[in-house]
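Removed from the display is one protein chain of the complex; every other protein chain stays in position.
Take a look at chain A:
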């Protein structure tokens, strides 16, 4: 059997999320990876992909249409390559979640999203109801298309391999959507999915101003900053900070939840963290039921004290 893994390599590097998707594919036979991007990034991306361990070959498709991960050309490319593969995987990132279901429909395959465990070549485990239930599914489709819940798989190392690179000619198709612009949040901190430590805030942060007291703590710990859906809805921070079933699914070594009550939809996004610390003034908050260490009290006193104690 052979699997194809679509990598999110548009900026010329291979992110940890894509390396987790490769790890997921490890039990599914030989692995090819598909690298796409604009003409100016493709060579760097292909060179990085070739160093990944355990890869049979790196397939590349370059062109302006691929520079921003648009779903239409990516799905058309996947459909064109599909006859050669039994499984096609991508990390459950914005690009994977957009392109793979589109390709699956063209192939008359039911996509299997957010896979967290692969039992065998046709049996997969995924969460439903915001992580309140896990279903084991067997697919009867001849080909399987999966997106991978990256927090469930340890990424393969970035180096160790030396795979050959082969350019593929993408199918030509009429332009249907066009990239206009992107606004990226601050990139000074680690990405949420890749961070070893995450400091996260909820309703208890009270305001966008209040939320800022998490920054010195995150700086001290080299942590990414996350938020609950309530904090995002209230406008304290942008949506891409959101951890939870409707946001990012994370599993850092240390997750510090500040002023987060622990709604089930938030827990679904972080309960696989190795160590959870909860800081909340409500001693009955559900977050304490999953936290390894809890501090009951005013976070506006505790967070600065914790920051100072880490000197």
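In the analysis below, a contact is a pair of C-beta atoms (placed from the backbone, for glycine too) under 8 Å apart; a residue touches a chain by one contact, two chains touch by 3 or more; residues count from 1.
Here, contacts and distances are computed from a predicted model.
Engineer: Considering only the chain that is not displayed, what protein name does its UniProt record carry among "Peptide/nickel transport system permease protein", "Electron transfer flavoprotein subunit beta", "Extracellular solute-binding protein" or "Peroxiredoxin"?
Structural biologist: From the choices "Peptide/nickel transport system permease protein", "Electron transfer flavoprotein subunit beta", "Extracellular solute-binding protein" or "Peroxiredoxin", the unshown chain carries the UniProt name "Electron transfer flavoprotein subunit beta".
Engineer: Out of A:1, A:134, A:167 or A:208, point to the residue that touches the absent chain in the complete complex.
Structural biologist: Only one listed residue reaches the unshown chain, and that is A:134.
Engineer: Quick one: say which of A:4, A:103 or A:218 touches the chain that got left out.
Structural biologist: A:103
Engineer: Consider the whole complex, including the chain that is not shown, and state which of A:123, A:162 or A:207 touches that chain.
Structural biologist: That would be A:123, which touches the missing chain.
Engineer: Touching the hidden chain in the complete assembly: which of A:113, A:155, A:201 or A:226 does that?
Structural biologist: Among A:113, A:155, A:201 or A:226, only A:113 touches the chain that is not shown.
Engineer: What chain A residues would touch the chain not displayed?
Structural biologist: Residues of chain A in contact with the hidden chain: 68, 70-72, 75, 93-95, 97-106, 108-114, 123, 127-141, 176-185, 187, 191, 193, 197, 221, 229, 232-233, 238-240, 245-246, 248, 253-254, 264, 271, 274-277, 283, 288-296, 302, 305-306, 309-310.
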